[in-house]
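Removed from the display is one protein chain of the complex; every other protein chain stays in position.
Which chain is which? They are A and B, in the order written, and residues in each are numbered from 1.
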Amino acid sequence: MDVQVIIDNLPLYLQGLRTTIVLVFASLVVGLLLAIPIALLASSKSKWISALPKAYIYFFRGTPLLVQMFMIYHGMGQFEAVRESFLWVIFQQAWTCALVAFALNTAAYTGEILRGTIEQTPYGEVEAAKSCGMSNAQIYRRIILPSTFRRALPAYGNEVIFMLHGSSLAGLITIVDLFGAAKIVNARNFVPFESFIAAGIFYLAITFMIVWGFKKAEHHWHAYLRPRES
Amino acid sequence: MSQVVAYFPLILKGMLLTVEVALASLLIAILLGLIGAVAKLSKSRIAKTIAGAYTTVIRGIPDLVLMTLIFFGGQILVNNIGEKLGWDYIDVDPFIAGVLTIGFIFGAYFAESFRGGILAVARGEIEAGYAFGMTPIQVFFRITMPAMVRHALPGIGNNWLVMVKTTALVSVIGLQDMVYNAGLAGGSTRKPFTFYCVVAFLFLVITGFSDVGMRWLDKKYSVGVRKA
Partner (left out) sequence: MDPVKITPYRNAKLIKQMRKLSVLSMAVLISVLLTAPAVAADWKQIKIATEGAYPPWNYFDKSGKLVGFEIELIKDLCGRMNAECEVVTQKWRGIIEGLNKGKYDAIIAAMSITEPRKEKVAFSRSYADTPNIFVVRKDNPLANFKSEVEHLTLDDLSPAEQDALDALLNAFRGKVIGVQVATIFQKFADAYLGEHSEIRIYDFQHTVDLELYQGRLDALVGGMAYWMPVLKSEQGKEYTIAGPRMTGGPFGSGIGVAVRKTDQALADKFSKAIDAALRDGTIKKLAIEWFTFDTSAPQ
């Protein structure tokens, strides 16, 4: 093991760490914003309304993220119309392509999590709201959505970790994220063990922090489910 | 259009390899999963610790990092060992590296499914086995395993679907699966979007067939169980 190589390249890894965190965070935010309307439409009782969001979820959950990312990064450039319009400003850059791919992907997974949880909302809660005279919009805003977010928390925690791991694919399209940094270090020094294990340790550390964060959040938001402390 | 058709045999050849990688990985994952589940349920603290560390590494490190590590690092490791033992130069095949990595990753997830399945087996059935004078190994293979499959099946099915998608990563280490071949065809024709779309569709075909297969398995292993 040649630790010196890693120490020499620490700035590169830290740059990668920053990219990974920003990319994952941005994808999750955009993905969550997309996921809410997708989940609401997909849980609709009308087949006409739920068909499209369900197809979206089916496609993005049924195909590899790698293929989705390549479809956007390599694929968009196939079309002259894209290459010659303002869209190319977005798609020429690897960074935005990765962001778009990751956000669309996590939107599908998060949408499915939320859809499942919305549909499992105890009907009593909705009935109670109705008997208080709330409108449909009020019921969603005050009852269904808050309760959904709370119950979806553990599953969403898993999704965040999957997104973190999935983000390593960005290193395959010239982005210098953690994996991309490891690839560069390996390409220049031929140290596969050192370079990839170093990246692995960074990922492991972020994963632990996410797990810890969600535990804290669950502790807070699920307080009403805990047995009373004496 | 004719370009897509011209490359279709190449893509299908890749698809075959994708399925091969997935099936070979499944075999390894089931094996590791069973070992892992038994280790987790065993009373030995060492076995539990190892199984725990295994799960942590898999849960904490991206598959892509593990795969490149095993492929590039494994090459050096194997040959360093080989050097000491006086072997010839050994070529770490990307197929083997890919299958080992995916099997290794999903072994951890299968262990979790199997553990749940084993815990769900009625205690009385196992006790009955011992009462007949079976050894612990006989009990495991004759009673626990067959009874556990039904409980573990939903988890197994889910893991399989994720695993099929994960096989796309072997293209990164140069294995000519359908994703790699789509890149090749997309590069030559300058129509990458078309070919990645085709490949995405083929992934949906594989998962579609898997769904059918899983329903059949579920039926087979639920014989004698009444469902609501």
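The rule we apply is simple: contacts are C-beta pairs under 8 Å (C-beta built on N, C-alpha and C of every residue); 3 or more make two chains touch, one makes a residue touch a chain.
For clarity, every value in this text was computed on a predicted model and none was experimentally measured.
Asks: Which positions on chain A touch the chain that was left off?
Replies: So the residues of chain A touching the unseen chain are 74, 77, 83, 92, 94, 172, 174, 183-184, 187-188, 190.
Asks: Kindly note down the residues of chain B that lie in touch with the hidden chain.
Replies: 2-3, 5-7, 10, 75-76, 79-80, 82-83, 86-91, 172, 174, 183-190, 192
Operating definition for what follows: only the chains that are shown with their structure count from here on.
Asks: Return the distance between the CA-based centres of chain A and chain B, expressed in whole Å.
Replies: 23
Asks: Using the touch definition up top, name the residues of chain B that touch chain A in the complex.
Replies: My answer: residues 56-57, 59-66, 68-69, 72-73, 75-77, 161, 165-169, 171-172, 179, 182-183, 186, 190-194, 196-197, 199-200, 203-204, 207.
Asks: Can you check the complex and tell me which residues of chain A touch chain B?
Replies: Listed in rising order, the residues of chain A that touch chain B are 58-59, 62-68, 70-71, 74-79, 161, 164-169, 171-172, 179, 182-183, 186, 192-193, 196-197, 199-200, 203-204, 207-208.
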